[in-house]
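One chain of protein is taken out of this complex; the other chains stay put.
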Amino acid sequence: MAERNLAQALTLALDHILASDPGVLLLGEDVGVTGGVFRITDGLQDKHGADRVIDTPVAESGIVGAAFGMAVAGLRPIAEIQFLGFAYPAYDQMVSHVSRIRNRSRHRFTAPLVIRIPYGAGIGAAEHHSESTEAIFAHTPGLKVVIPSTPADAAGLLLTAAADPDPVIFLEPIRSYRRMRGEVPDPPKPVPFGEAAVRRVGSDLTLIAYGAMVPDVLDAAEHLAGAGIEAEVLDLRTLVPLDIDAVIGSVARTGRAAIIQEGHRTCGFAAELAATIQEEALYSLEAPVARVTGWDTVVPLRRAEHHYVPGVERIVAAAESVMAGS
Amino acid sequence: MAERNLAQALTLALDHILASDPGVLLLGEDVGVTGGVFRITDGLQDKHGADRVIDTPVAESGIVGAAFGMAVAGLRPIAEIQFLGFAYPAYDQMVSHVSRIRNRSRHRFTAPLVIRIPYGAGIGAAEHHSESTEAIFAHTPGLKVVIPSTPADAAGLLLTAAADPDPVIFLEPIRSYRRMRGEVPDPPKPVPFGEAAVRRVGSDLTLIAYGAMVPDVLDAAEHLAGAGIEAEVLDLRTLVPLDIDAVIGSVARTGRAAIIQEGHRTCGFAAELAATIQEEALYSLEAPVARVTGWDTVVPLRRAEHHYVPGVERIVAAAESVMAGS
Amino acid sequence: MLEILRPDGSLDGDSPISLAETRRLYAAMISARTYDHKGTALQKQGRLATYASFEGQEAAQVGAVASLQPDDWVVATYRDAAAMWMQGYPWVNLFLGRTGDERGGSPPEGVNVLPPSITVGAHMIHAVGIGWAERHQRSDRIAMTFFGDGATSEGDFHEAMNFAGVFQTPVVFVCQNNQYAISTPRHRQTASETIAQKADAYGIPGRQVDGNDLLAVRSASDEAVARARDGDGPTLIEAVTFRVGAHTTADDPGRYRDRAEEDEWRGRDPIDRVRRYLEGAGEWTAEWQLELEEEAAAEIEAAIAEAEALDPLEAADLFAGMFATPTVQLERQRTMLGGGSHG
Partner (left out) sequence: MLEILRPDGSLDGDSPISLAETRRLYAAMISARTYDHKGTALQKQGRLATYASFEGQEAAQVGAVASLQPDDWVVATYRDAAAMWMQGYPWVNLFLGRTGDERGGSPPEGVNVLPPSITVGAHMIHAVGIGWAERHQRSDRIAMTFFGDGATSEGDFHEAMNFAGVFQTPVVFVCQNNQYAISTPRHRQTASETIAQKADAYGIPGRQVDGNDLLAVRSASDEAVARARDGDGPTLIEAVTFRVGAHTTADDPGRYRDRAEEDEWRGRDPIDRVRRYLEGAGEWTAEWQLELEEEAAAEIEAAIAEAEALDPLEAADLFAGMFATPTVQLERQRTMLGGGSHG
């Protein structure tokens, strides 16, 4: 099996998806001729045609709205938004139409589309290029929310997303695009939604994360192991649907948990997880569930970005304080 | 002091705000000639002029974006969005610009504007007219989020919002507009941000709510009192800033809490509160903090709406189950 | 502005359709108005949520949809019941929606009409995507979308028109310029002289027609539909008309316009105009009119009865509507329904 980075895994998956289903179309800004700003769609227009890999005008609401119409009429569009910070102009289309047509029409019309969006900080980019606002999608009924952390998962979850009968927000961790390589089967193997992955087994506490934070959490876990603390690391992979059983099961065993999330703290997905854990496993908890999160600040620009993104140090410190039970 | 309903209290406050600060402008769809779909701005154009109470084209992003520009250039615009379900087209302006200009310019430019938005279900309106997505604003750094529950608070918080140096999302509970009357001083008395109100004193458990849910929670508390359970009822009034001390203080005393929120469950504000309470008061908790929320469904239309909005029955049941410590 | 049928019922030029077809469309307009009056009446009785009357706009809606094939798409708004019904969306669904029941949004299979868009502006690009998909799938179905003068101010109108122009999708944009967006008059909505001229910004042909003139509307839509179907791209039609009634049953037009303006437009009633024309051609009789009205009334009453006979959705139905297979979160929440536990 070939080793690929996460970006290459996505390209591979898209190539397979396009080849196996003639109803799939890719559309977005610069996805065609130039292969996307992260080159995820590189070569796909040449291979599958300009009527299937489509450069659009600069108009995010138009991209999502057109993709919605295509999906309603029987195609399976995969739209790309260039960065999560540029998805907000399309938020109305997502909330008001994409997520709702099935319910509005009691299953008569559906919108099986995927919206791929690079997200997250850590590459010192300009403002709006570093957002982690997955929570606003998780809060929107009718959207599935997927965030892979490894190359194989990226490909496998994308395959599942493309075949899903409902709309999927597919968030791609920018700083993981080329951070590590991993084995990716060719063709990729679908990864089911709603199944968290145990990335590390441990009995002292549970560290819960997803997407771009997972590699850092694994580093932190190694660090903790050096200090005699064995952390279990859960990678959620999909926020909606959520593998609640895996979360509760692990915390019930370890009695302690920290959730690591890059997004802003207030009403982030970590809040949802902490609330759920105390609801379902309060009597197992030996210490408060800790949240290690980005702050309620704008993500800083390059020179101060490191103050925002939770790093290994903050994760380790939080884990230690959870172990101390304070 | 005259008794007024919440809608009238808002009109009174706007009238005073317009009269006392010539830099204040109201703008929005139908706010002028016809006084707004809920008549909150009724009579204000006649009194203060068509250049200060302005009917705009149907374009929410334009309304918020123009108001932003006005605020940057020294005015104090108060924009109205007709219903929260129509605020999403303006979400990008709010997230990307309104909330950020102060930080982006290190205080050199600021956007002291208020965005008034009727929210919530319970009047059997059409789709998109019943949203409670306050969480997406609370999750956005740089916005203050205010939700009054009483006529006096509505007027007083609006005064404070209009004088605030930073942008304020001001959510008005539609089903409370004319639900009850209360004394409202004329001129209204400013109500500070970040101070929760204790609406009912009790020692058995803490019920936490805001906006349209408060009257129902108070009804539920009466109900519970009948069964010998004395609930403390906290009305948050502002979500950002949040009176964390009041929340933690009350829960530390009672040892039990339920949070009542009309918005969707996942990543709602109740999740934030539950997460915070277990972080800061875990060892005081005698039972899990319960969340009584709207579901992760679209708010249903009139005939099934009552299945969505938490009613007295669900609040009471949740409180009883918290008391049972299960 | 294209006009064919004069207010007095005489023709200025040739009719694009036969007298038989005109009779068919006349009958459709009678049905539509019967539905509309009933809607307003039922709302007053509390049997519907709000209702949005389209009285005065029947020619624009019926005339435009009459150019379509039965399997073409219609993507319209809360005020376009006549257009939707013309394309096969049953009255019962329209009533059901108005009672506040999601099942109103589910027309029979084969009816390619989306549930009405309540948000202003967002739906036009859906029609663009739909037309695009049909062409991609080598079908010759096209999409027609309806919207108001107010909707042209939303950014989504612009993005829809621009995409349609760039990708030459088979779409017909029908703007019913009914002079108001709630209380805001047309001249405060945009400073352009006409709405039709906005098409020029997108390299799209734009056509202004008298929207109260069934034949003018039909002529323009025949042409636009043919263009779309032949692969010659989109068209914008501005049908100049008037909302004779209130914006919705929650609105009081007395607050923002004169009775005189309403009366003037009532005098240009689109149905009366066709009646005069048919009468002049010996194709209208009072008996036929009675027959049409009775048939329409019966049809509408039956639809109301059918809608009102339905039991409301259950709580569990809410959860079942969201996805093909409910998520873990929804499953958990459904179990909270039963007991009060934590729900």
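Think of it as A, B and C in the order they're written, each chain with its own count starting at 1.
Criterion: a contact is a pair of C-beta atoms (placed from the backbone, for glycine too) under 8 Å apart; a residue touches a chain by one contact, two chains touch by 3 or more.
For clarity, every value in this text was computed on a predicted model and none was experimentally measured.
Asker: Which chains here would be touched by the one that got left out?
Answerer: So, taking every chain into account, the missing one touches A, B, C.
Asker: Among C:Gly155, C:Pro270 or C:Gly321, which residue is in touch with the absent chain?
Answerer: Answering carefully, the residue with contact to the hidden chain is C:Gly155.
Asker: Of the residues C:Met1, C:Val166 or C:Val328, which one touches the chain left out of the display?
Answerer: The one listed residue touching the chain not shown is C:Val166.
Asker: So one chain is hidden, and I want to know which residue out of B:Ala67, B:Ala135, B:Ala221 or B:Val299 touches that hidden chain in the complete assembly.
Answerer: Among B:Ala67, B:Ala135, B:Ala221 or B:Val299, only B:Ala67 touches the chain that is not shown.
Asker: Out of C:Ile142, C:Ile204 or C:Val217, which residue would touch the omitted chain in the full complex?
Answerer: Among C:Ile142, C:Ile204 or C:Val217, only C:Ile204 touches the chain that is not shown.
Asker: Which chain B residues touch the hidden chain?
Answerer: On the chain B side, contact with the omitted chain comes from 23, 25, 51, 56-57, 59, 61-62, 65-75, 77, 89, 92-93, 96-97, 101-110, 141-142, 144, 165-166, 194, 240-245, 279.
Asker: Under the stated touch rule, tell me which residues of chain C contact the chain that is not displayed.
Answerer: These residues touch the chain not displayed: 153-159, 162, 165-166, 168, 188-193, 197-198, 200-204.
Asker: Determine and list the chain A residues touching the chain excluded from the picture.
Answerer: Residues of chain A in touch with the missing chain: 29-30, 32-35, 37, 55-62, 85-86, 89, 124-129, 265-266, 288, 290-292, 295-298, 300-305, 307-308, 313-314, 316-318, 320-321, 326.
Criterion: only the chains that are shown with their structure count from here on.
Asker: Taking each chain's centre as the mean of its C-alpha atoms, which one ends up farthest from the centre of chain A?
Answerer: It is C whose centre lies farthest from that of chain A.
Asker: For chain B and chain C, what's the span in angstrom between their mean Cα positions?
Answerer: Chain centroid spacing, chain B to chain C, equals 35 Å.
Asker: Roughly how many whole angstrom separate the Cα centroids of chain A and chain C?
Answerer: Using C-alpha averages as centres, the distance is 40 Å.
Asker: Could you tell me which residues belong to chain C and also touch two or more other chains?
Answerer: 102, 119, 122, 155-156, 321-322, 327, 329, 342
Asker: For chain A, give me the residues that contact two or more of the other chains.
Answerer: 61, 89, 92, 96, 103-104, 141-142, 240, 279
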